[in-house]
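Quick one: structure below, then a few questions.
A single protein chain has been removed from this complex, and every other one stays in its place.
Up next, subunit A:
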Amino acid sequence: MSAVNRKDSLNQFIQQIYGRPVVVKLNSGVDYRGVLACLDGYMNIALEQTEEYENGQLQNKYGDAFIRGNNVLYISTVKRRT
């Protein structure tokens, strides 16, 4: 009963954050900030205009970056204020 609701709300969350700027943190502690292009059930992620942060700013990746899901600790939305 409640399990079905949780599945729907997860799908809703994923639908909502498509196209938004997100932060993806990996198990290794590295941070990726970019626009969420897509996401699948394994937490594989495709990001656009990605920036990689490790301690300080490491690299800038433009275009698409695909992150293998097993490395992902979390995905979070972020309000970009620059």
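Everything below uses one rule, namely that a residue touches a chain if its C-beta (ideal position, glycine included) is under 8 Å from a C-beta of that chain, and two chains touch if they have at least 3 such contacts; residues count from 1.
Simple rule for what comes next: contacts and distances are computed from a predicted model.
Per its UniProt record, the hidden chain corresponds to "U6 snRNA-associated Sm-like protein LSm3" from the list "Acetolactate synthase", "U6 snRNA-associated Sm-like protein LSm3", "RT30 protein" or "F-ATPase gamma subunit". Although one chain is not displayed, its contacts with subunit A can still be listed: residues 18-19, 26, 28, 32, 35, 37-40, 44-46, 50, 58-68, 70-71.
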